[in-house]
Each structure stands twice: as structure tokens, then as C-alpha cells.
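Excluded from the complex is one protein chain; the other protein chains are retained at their positions.
Labels A and B are assigned to the chains in the order they are written; within every chain, residues are numbered from 1.
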Amino acid sequence: MSGWSQFKAILRKDLIRELRTRDMLVSMILFVLLAMIIFHYAFTVKEGADLTYFTGGMLWVTFIFAMLLGLNRSFAQEKDEHCLDGLLLCPVDRVTIFFAKTAGNLVFLLIIQAVAVPVFALFFIERNFLGDLLPFLIVLALADLGICALGTLLATISMNTRSRDLLLPILLLPLIVPVLIAATGATTLIFAEGASFGSLVARLLLLLGFDAVFLVAAWGTYDFAIGE
Amino acid sequence: MKKLLSAPALFIWASVLLIVGILLAFWYSPIDASSMGFSQKIFYYHVPIASAAFVAFGVAFVAAIAYLRTQDLKWDRLGYVGVRIGLLFSILVMATGMIWGKAAWGVWWAWEPRLTTYLLACFLYAAYWVLRSVVDEEDRRATYAAVFAIIAFIDVPITFFATRFLPEGLHPVVVGPGGGGMEGSIAVSFAICMVGMLLLMAAIIRRDYEIELIRDRVTDLKTSLGG
Partner (left out) sequence: MSDEHDRQDGAASLEIEVEGLRKTFGRREVLKGLSFGVPRGGFLSIFGPNGAGKTTTLRVLATLLTSSGGSVKVAGHDVREDPMPVRKAIGFISHNAMLYPDLTAQENLRFYADMYGVEDREARITELLERLELSARRYDVVRTYSKGMRQRLAIARAVLHRPRVLLLDEPHSGLDPRAVDILDGLLTEIRDEHTFVMVTHNIAKGLEWGTDLMIIEGGRIAYEHAADVDHESFSAVYREHVHDGSVL
């Protein structure tokens, strides 16, 4: 029994549960696709409106709001069935729980993005950006990590409060602004003009820095967030 | 010595310095060479207020760490007060910033790094306040608030950094002193205002903190009387 095997056990449990019920995944995917359709109607008031430089923004706003739905769910059941007590009774480092939960949320986000990005490209992007796929995936991964890490920490707190679902967006959205700025900037550049690593480096470093700083911060404070 | 640092004393120090500072700012320091002209004088208060806000949040940050380590609720009270004052000063930063912007550039608002960061800080710390209001158990509330205060404080500089990626607006509002260093007379007035403002912040925090402690004592007395 090691931290790693416990990490895998928690991750496996969450993945099995979600893949079996598919509650969260299906809702999140539907939400994301619907959001795109709504964006189209919201932004094409003028005939032939050019949305090229809005693409990054649209995409990330959608993902963040979808994650808000998903993050609450990932803890809701632990709380409702008192499974959280069961988990805390185990001889497991609280930080391991944090990493496992973050990893689980990351997997779900990646699954949704795998479905959403091609559809988004179909609806909104004219340029073939497959040449820039690698930078795009890196931006995706780094931004996702930041969102999931902070989101998991805050969901752990908000699930124990009176207005669970309403609190999480209020806590998370202001904190996630740097990620939003860097990710939308980088993504828009990639979609609209094509971007080499050089032009993205500053934003990538910001994302990397954000992830590093908040992973450490979450590591240090998670014990307090999850305990009683 | 303790009397010199008590809340009333701090208020007096602060007022003296701020009044002297503003007098100097208007009558002693020259009008800044930059194109903003007379309206630039707002920076003598605007920048100190911004610094005081940041320091107040810093106080909340330190108090949060201290609470998590000691579980002593006094630190929670200090953190709460720090955030409240920080929020107040942040709003003042934006107000003075907007006035300055209007006077100097004709616009009420610009998405420039400093203003945007303080706007976001307002939302962050408003979130802190909402978080506190939805947790009923005192110790849990203090713990969650502390965790959030730590995360929020780390986030503010990162956000400031990130806002510099945004494209420069049509009317960049220069929030610092025009040009490189500050010349003598400007520096003196500025320094006096800065110290005065920080002392004012300290005075308010101290007084509010003492009020919170008294409030706790009253609640304790009520409980022990069977309230």
C-alpha cells in the first residue's frame, strides 16, 4: 500500500463511477455544445460578423463553465453518502486525495475537450490549425491543470458550505482570471494566425507558473480544506 | 510606547501626516511635467491607497497562516478585518483611479493593469466575505476563510502580471509618477502621504480588530449567561 496505489484506487473509483453513470459527462458535453450554438446566435447579429478573434475566448469560457458543473458533482456524492468519512478513515495522505481528485477532474475535462474542440472547429474556425496542434495541446494541458487543481481545492471547501453550487463559481472565477487571459490569448493566436512556440512562450510560462504556484499552495492547504 | 501605537494615537499620527502631505502636494511640489497636469496630483493619494490596500491583504495573508498554525481565533478576526479594510481601500483605489482617468484622459474606465487587478481583488475579497457568510460553524469558517485568503493573496500578483498581456487600451492611464525617478520635492510629499496612509490603514485595522475582540467577549458573556 503506497501513496501511488492509493492514488490509483481513488482515481479508478471515480472513473468507474462516472463512466458507468455518465451523468456528469453527458451533461457537460451537452452543455458545451449548446453553449457553442448560443454563442453563434449571440455574436452574429451583424451579417458576416468575423469571430476569428473571439474563438479562444468562446472556447475557454465554455470549458470553465462546464467544469463548474463537473467540479461540484465530483464531490457531491462523497458528501451525500458520507463516503468522505469513509475516505478520511483510510490511512491515506490528504494530499494524495487531492491529487487523485484533480487527476479525475482533469480526465473528465480532457474527454469533454476531445469532443468539443472538433465541433468548435467545425462551427467557428476556418483556418486549418492542425499544423499547430502540438502548441495547442500544450496550452490545453497547462490551462486544464490550473483549472482542475484550483477547482478541486475550492470544490472541497464549497461542498461543505450551505450554498454549495453557488459558492464555487464565486470563489473560482476571480482566481482563474490569469489562466483565462493566457489561455484565450494563446488559443486565439493559434486559431486565427497560427503561432509558433516563440510567440506563445510568455503565455505558456504564465500558465506554467500559475500551475506550479497553485499546486504547491493546494498541497500545503488541502489538509485544512478537507479535514474537519 | 504602547500608547504611541494604540489606535487613537495612530489616527492622530496618520491625520497629521496626511494633512501635511496633501498641503505639501498642492503647495510645495511642482505640477508634474507630464501632460496630465494638475490632475496628476491625485497620485499622492491614489498610489498610497493602493499600497495600503495591498498591505491590508498582506496582513490578512499572514493572519491566515497564523490561524492555520495556531487555531487561535484571534488571527481569524485579524484576517477578517484585514480583508475588509483591503476591500475598502481597493474601492477607493478604483474611485481615485477613475477620477484621475476622467480628469486626465476623459474616460471613466480603462482596462489597464493596475485598475483591472484592483477590480479583480475586489471580487476576490468579496468572495471571501460570501464564503464566510455561508459557513455556520465558527472554526470551519475560520479555516476555509484562511485557506481562501492565502490563495487569493498569491493570485493577486499573478493576475497583475497576466493583465499585462491584454492589449493596451486607447487611453493608457499611467498610474505611476510620470517619468523615471521622482525629484526631491515630489518625493518628499509622496513619502509623507505614503507613510500617512499606511498609518491610517494600521489605525483602522487596529481599531476594528479591537472591536471584533470586544464583540467576541460580549458573545461569550451572553452564552455563559444562558443566552
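Details
FYI, contacts are C-beta pairs under 8 Å (C-beta built on N, C-alpha and C of every residue); 3 or more make two chains touch, one makes a residue touch a chain.
Only a predicted model underlies this, so the values are computations on that prediction, with no experimental measurement involved.
Checked against the full complex, the candidates A:Val61, A:Leu88, A:Ile125 or A:Leu173 give a single residue touching the omitted chain, namely A:Leu88.
Mapped onto subunit B, the interface with the missing chain covers residues 71, 73, 137-142, 216, 219-220, 223. Taking the whole complex into account, subunit A touches the unshown chain at residues 1, 5-6, 8-10, 12-13, 16-17, 20-21, 77, 81-83, 85-92, 227-228.
Criterion: only the chains that are shown with their structure count from here on.
One inter-chain figure worth recording: subunit A and subunit B are separated by 32 Å, centre to centre, where each centre is the mean of the chain's CA atoms.
By the touch rule above, subunit A contacts subunit B in their complex via residues 150, 153-154, 157, 160-163, 167, 170-171, 173-175, 177-178, 181-182, 185, 202-203, 206, 209-210, 213-214, 217, 221, 224-225, 228. For subunit B in complex with subunit A, the touching residues are 68, 120, 123-124, 127, 130-131, 134-136, 140, 143-144, 146-148, 150-152, 154-155, 158-159, 161-163, 165-166.
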